[in-house]
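Have a look at this one.
Excluded from the complex is one protein chain; the other protein chains are retained at their positions.
Take a look at subunit A:
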Amino acid sequence: MQVAPSDTSALNAYPPELRQLLFQYVLQLADTSLILGHRLSEWCGHGPVLEQDLAMANIGLDLLGETRSLYQYAAELEGQGRTEDDLAFLRIATQYRNPLLVEQPNGDFADTITRQFLFDNFHYHCLVQLRASADERLAAIAEKAVKEAAYHLKWSSEWIIRLGDGTEESRQRLDKALASLWRYSGELTTPTATEKALQATGLIPDYAALLPKMEAHLAHVFEEATLPVPQGVFMMTGGKEGRHTEHLGYILAELQYMQRTYPGLTW
């Protein structure tokens, strides 16, 4: 699963403060793909048609793969001997760093597609830039993940179009989904203090530079879907700093149940 060979000498080259920042950032990326992957896996066996069950499991699996590479790297950056599983299963909600969008419930298929599209549009464009990071491990992880994210974005974009320009009902459901989820989309490109500090070093993408590409893609998809782009919505933030919606606690209760009940064992 490891994307690049671990090179601790390179890690030691970072000043401790930068290393800590990078740890926080990688953890945030890992939490994000874990929680969204978890949400997608809840669809398993319950999708509207077998092909889409397969697609959602597939995307969930990609995200889980990305999660593992990221946690492994985060654990190395931290250097405290924690494993990917310690990071996933033994942290509490306020220590989780995922943006609020990905922890939102699956709702109906339109909610899931909307959440996925808003995330994929950010994820893909972010990974494209992250490939060029001076941090070799991050660049390598992004290199692998960007191929998958391109597939995810194609899938969710096509479904936005189908649902938007499908039937009366699908349009209504999509409108409703957008009305509830759009307010979580701004957090993706709003840098936290950690992200700002890392952006200044050039190790991670500058979100302001991603925005035009994200907006262009969204405008194109929304036009095909005959959807207006929502305007003037207040954007919720907090997830990337550990202030979550009430949904995350339940996700973690389920996700962490085995490790909490039977701590310290090998499975």
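Heads up, the rule we're going with is that a residue touches a chain if its C-beta (ideal position, glycine included) is under 8 Å from a C-beta of that chain, and two chains touch if they have at least 3 such contacts; residues count from 1.
Please note the rule applied: contacts and distances are computed from a predicted model.
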From the list "FAD-binding protein", "Cytochrome b", "pre-crRNA processing endonuclease" or "1,2-phenylacetyl-CoA epoxidase subunit A", give the UniProt name belonging to the chain omitted from this structure.
"1,2-phenylacetyl-CoA epoxidase subunit A"
Residue among A:Y73, A:F109 or A:W155 touching the omitted chain:
A:F109
Which residue of A:R97, A:R115, A:H152 or A:R173 touches the chain not shown here:
A:R173
Residue by residue, what part of subunit A touches the chain that was omitted?
1, 34, 38, 41-42, 44-54, 57-58, 60-61, 64-65, 67-68, 71, 84-85, 88-89, 108-109, 161-163, 165-167, 169-170, 173, 254-255, 257-259, 262, 265-267
